[in-house]
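A single protein chain has been omitted from the complex, and every remaining protein chain is retained in its original position.
Letters A, B and C mark the chains as written, and numbering starts fresh at 1 in each.
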Amino acid sequence: MSHNSFGHLFRVTTWGESHGPALGCVVDGCPPGLPISADMIQHWLDKRRPGGSRFVTQRQEPDQVEILSGVFEDERTDGLVTTGTPISLMIRNVDQRSKDYGEIRDKYRPGHADYVYDMKYGVRDYRGGGRSSARETAARVAAGAVARLVLPGMTIRGTMVQMGPHKIDRSRWDWAAVDENPFFCPDPVAAKEWEDYLDGIRKAGSSVGAVLEVVAEGVPAGLGSPIYAKLDQEIASALMSINAVKGVEIGEGFGAAELTGEENADEMRLGPNGHPVFLSNKAGGILGGISTGEPIVARFAIKPTSSILTLRQSVSATGEEVDLRTKGRHDPCVGIRAVPVGEAMIACVIADQFLRHRGQTGRPGPVDYPLHRG
Amino acid sequence: MSHNSFGHLFRVTTWGESHGPALGCVVDGCPPGLPISADMIQHWLDKRRPGGSRFVTQRQEPDQVEILSGVFEDERTDGLVTTGTPISLMIRNVDQRSKDYGEIRDKYRPGHADYVYDMKYGVRDYRGGGRSSARETAARVAAGAVARLVLPGMTIRGTMVQMGPHKIDRSRWDWAAVDENPFFCPDPVAAKEWEDYLDGIRKAGSSVGAVLEVVAEGVPAGLGSPIYAKLDQEIASALMSINAVKGVEIGEGFGAAELTGEENADEMRLGPNGHPVFLSNKAGGILGGISTGEPIVARFAIKPTSSILTLRQSVSATGEEVDLRTKGRHDPCVGIRAVPVGEAMIACVIADQFLRHRGQTGRPGPVDYPLHRG
Amino acid sequence: MSHNSFGHLFRVTTWGESHGPALGCVVDGCPPGLPISADMIQHWLDKRRPGGSRFVTQRQEPDQVEILSGVFEDERTDGLVTTGTPISLMIRNVDQRSKDYGEIRDKYRPGHADYVYDMKYGVRDYRGGGRSSARETAARVAAGAVARLVLPGMTIRGTMVQMGPHKIDRSRWDWAAVDENPFFCPDPVAAKEWEDYLDGIRKAGSSVGAVLEVVAEGVPAGLGSPIYAKLDQEIASALMSINAVKGVEIGEGFGAAELTGEENADEMRLGPNGHPVFLSNKAGGILGGISTGEPIVARFAIKPTSSILTLRQSVSATGEEVDLRTKGRHDPCVGIRAVPVGEAMIACVIADQFLRHRGQTGRPGPVDYPLHRG
Partner (left out) sequence: MSHNSFGHLFRVTTWGESHGPALGCVVDGCPPGLPISADMIQHWLDKRRPGGSRFVTQRQEPDQVEILSGVFEDERTDGLVTTGTPISLMIRNVDQRSKDYGEIRDKYRPGHADYVYDMKYGVRDYRGGGRSSARETAARVAAGAVARLVLPGMTIRGTMVQMGPHKIDRSRWDWAAVDENPFFCPDPVAAKEWEDYLDGIRKAGSSVGAVLEVVAEGVPAGLGSPIYAKLDQEIASALMSINAVKGVEIGEGFGAAELTGEENADEMRLGPNGHPVFLSNKAGGILGGISTGEPIVARFAIKPTSSILTLRQSVSATGEEVDLRTKGRHDPCVGIRAVPVGEAMIACVIADQFLRHRGQTGRPGPVDYPLHRG
């Protein structure tokens, strides 16, 4: 069962609510002998952390991760290594203004999970969205940082390729630009324009959606499985599990529906070293559920933040019609903070598939782990 | 693990290759006491079956399903009922022209899984795609027919809403039209136009993609789970597991990225009977991973059939550059036959979530099963 | 979920009832490239097959296995090899005398699952025990035969070490004797005595229990997991899942409770080749849930067959007190046929743990599979 877990050989279980004492995850299945530190994990958490710019929620959370288990001192390096036992990671909640939420205790905010939680559970922690808060994604980013340890030599990078109706110009794609604007946008010209656009949205108390793209390079051919553990299937599952995601596509995605067979199928030739190469990557690095060796390209659509300052029609838990505006600290484009989350989810999926590949096939896979002894 | 299984409380395992003696599935977790018959299952298989029109593969497979276990005679009705034990369903392969495939034994067909299977397994059944053949989806349709038994009162219907670049006009949507054209198209005008269009594609030995839409009505609020068993996540996973699918979206999907918070979040009011109702369904029936009670709307993109008559560049398993055309019997738009498959997958996901809901929450759910005794 | 499946990377799902058309299993996760044939599987089924001697049920089932999927012709050897896709195995039921069972349709046989099935499901296939029939174990034996392919170099052998109150004399243990008596008994003297004893039981229409022991040799150190996938835990689970098993123990087992720490813990020294060796094997080859490299020794207790000719007190589904004797063809000591089943279950557990070990740790494990290509 997988209510709060994902993955199989690399398995992540998350826990925690927005306004409880802490949140965290247990990463089960990380191979032994991998160098690890809280700093390595913190690096990725800082990328996702709120409070970074005026375009994300002003909640100030240091999001300091604590490693509670699964590591041990490596006497040769004086650093920590994984031991193969479960790695428990915890982040204390600090800046919880619970009083902001008393007002919406019994009122169902449109676009939020309030109503369906009551339908399902009959009880809910209404403070800051409780379990359905985007804060849960901090635990995903922490788990993704561990997954990256399992995948040396692979590069997994997320970007924003569309904000509201505004798409990037792909001819201007520049990986270096991604870290130089507040949107993880690979098109520096678009990023500049988006600043003004999002300022307008923000000042109007409104919000806007986005499309994100994650590219994983260095993934060897052969990961995934033909039927119900397809690599693209697990990526779709992982991305759709992120709050506010409404669509996922691989490679050409929905655009493939418009192509003919001649246009869509990637042809092959022998490369300089005599190995097969693909002449294009319409498939987004996956055929028949299995990686081809080409970069894996996944996009996902994030809906606009549901919390806005405009008065909206709703109902209450006690059966009355109400008009409601969602105050508090919020994101005009929650898609921004979803970029590192998307990266993390894909890192976790690939780590899991990589470990499964070795178990399934007896083939070693690309990574030789630096085991501590013998 | 889930290499060839999906679902948890309602769990389906499929097996079989295109040119082996048979294919089938084991449905584990169907509740006891439900009336069942081979005819009920055959009804849905016939909908998917090849050989129905000139627009689908001319392979003639009767696809007769055999129920091997999990059922027993109900003395009160003289019909069969489920017993709660695993239901094994088998379909014998009949029309296997294996000789068609000898030529591509060592040549990797562009867009197919040939190359990646060799990378992963080092061995593959090349006849008709082996395990990655679309024939595997017959087992899914059979399983979906059982899932429907678990969900009385729900209506799950699939349609084609785009063929190649040609979209339907939604103002002409007519459910009655769906069964009156060879494309499951709800727009009778578009369906007419598509006939000519696809004839052209077919005669050219080419192929084209499609976008399908499945709508599930009558799904009660409360199914799904907040984090890693989100109803939309499991739908995305199930649809992306179908051969040739490159994208999945729920409700507004990728369109939601272009909306503002005001435009996107569905407002609520009290309905005539005093129960909460949504004033729109941009969410596609799912919020926070849990069903809202509104119709569930999922779309998925199918790439064009990779098997085409045009000569394409490729390589061989023995390390040579080759030029290759895929002969044999094929579908100009494999999306047509994917419509009943998409329906079946969504039926399975909802059945699983429905059974889990009862286990998770102690809430009865919408269905009272007609138990045999006591 | 695991209602009818066990294992993870090597995963077996069984289906079928005693008096349905067939029974079988799907083996998912067998690595590719392993030589396989129906004969290899039939060999083990024949060992379990009823009708072999006067001490087992006179039901005459040929138990012919059919391989329906997951294999392909290896052009180099003209034999079949596994492909890495699910292996579906089917055995048709042939000799079904359903009329024998009409009488007990509504009467709960003491010691059988009749009553609890009705409590759980409200419906049951009463013919021959339906799903709870020992015939289900034929599917386990077939799966175990596949598991053995994954474990070349390991020897997994089952024996009967106690029949009713009569134990073997371990000083007379002779592996060669096991196949030379109808009880798989390693003590030829005891086996001779048991013949008379069981003849008496059989003629009285009574039945008797047994204790079986399975020994797995050649299992490398390192298989298993420390906490909830302990090798001994999974063995206990697998053996306890066999019909009629009431107890499981590893190594010294319950006898360990009577020992002191000095007596129980196996000491170590360096062996002739400088590798660590254990000076005893009280642990039965498993410490902390992980294999030590010593032979794995597991015992399990089988209760006496519940079907006996003596009149017994019971109740009926319709709420009456009844007196009942179970006619039909039955085993005076069902433990005999459980020997190959116990072997099969342990083979499956070790195969699963072996594949998991490779995925978990990056360590290759003892087996290099003969992959077809590259």
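Going forward, a residue touches a chain if its C-beta (ideal position, glycine included) is under 8 Å from a C-beta of that chain, and two chains touch if they have at least 3 such contacts.
These figures come from a predicted structure and were not determined experimentally.
*Asks:* With the missing chain put back, one of C:Val65, C:Cys185, C:Ile290 or C:Ile336 would touch it. Which one?
*Replies:* C:Ile290
*Asks:* Which of C:Val146, C:Val178, C:Ala210 or C:Ile346 sits in contact with the chain that's absent?
*Replies:* Once the missing chain is taken into account, the touching residue is C:Ala210.
*Asks:* Which of A:Thr57, A:Thr83 or A:Gln162 sits in contact with the chain that's absent?
*Replies:* A:Thr83
*Asks:* Would you mind spotting which of C:Ile250, C:Ile296 or C:Ile346 touches the chain that isn't drawn?
*Replies:* Among C:Ile250, C:Ile296 or C:Ile346, only C:Ile250 touches the chain that is not shown.
*Asks:* Go through subunit C and note every residue touching the omitted chain.
*Replies:* The list for subunit C reads 1-6, 8, 14, 108, 110-113, 115-117, 119-122, 131-132, 136, 162, 164-165, 201, 206-211, 221-230, 232-237, 239-241, 243, 245-270, 274, 276, 279, 283-284, 287-293, 301-308, 310, 312-315, 319-321, 335, 356-357, 360-361, 363.
*Asks:* In terms of residues, what is the contact footprint of the unshown chain on subunit A?
*Replies:* Against the left-out chain, subunit A lists 1, 3-5, 8-9, 11, 13-17, 20-24, 26, 28-29, 32-33, 66, 68-70, 72, 74, 81, 83-88, 90, 118-125, 130-131, 317, 371-374.
*Asks:* On subunit B, what residues meet the omitted chain?
*Replies:* Spelled out for subunit B, the touching residues are 1, 8-9, 29, 31-32, 84-85, 226, 355-365, 367-369, 371.
One rule holds for everything that comes next: only the chains that are shown with their structure count from here on.
*Asks:* Copies subunit A, subunit C: same or different interface, half of numbers shared as the threshold?
*Replies:* Homomeric contact, same residues on both sides for the most part.
*Asks:* Round to the nearest whole Å and give the separation of the Cα centres of subunit B and subunit C.
*Replies:* One centre to the other, that is 37 Å.
*Asks:* What is the distance, in whole Å, between the centres of subunit A and subunit B, each centre taken as the mean of its C-alpha atoms?
*Replies:* 27
*Asks:* Hey, how far is the Cα centre of subunit A from the one of subunit C, in Å?
*Replies:* Computed value for the inter-centroid distance: 44 Å.
*Asks:* Counting only residues that touch at least 2 other chains, which ones in subunit B make the list?
*Replies:* Where subunit B meets two or more other chains at a single residue, that happens at 1, 3-5, 8, 14, 120-122, 131.
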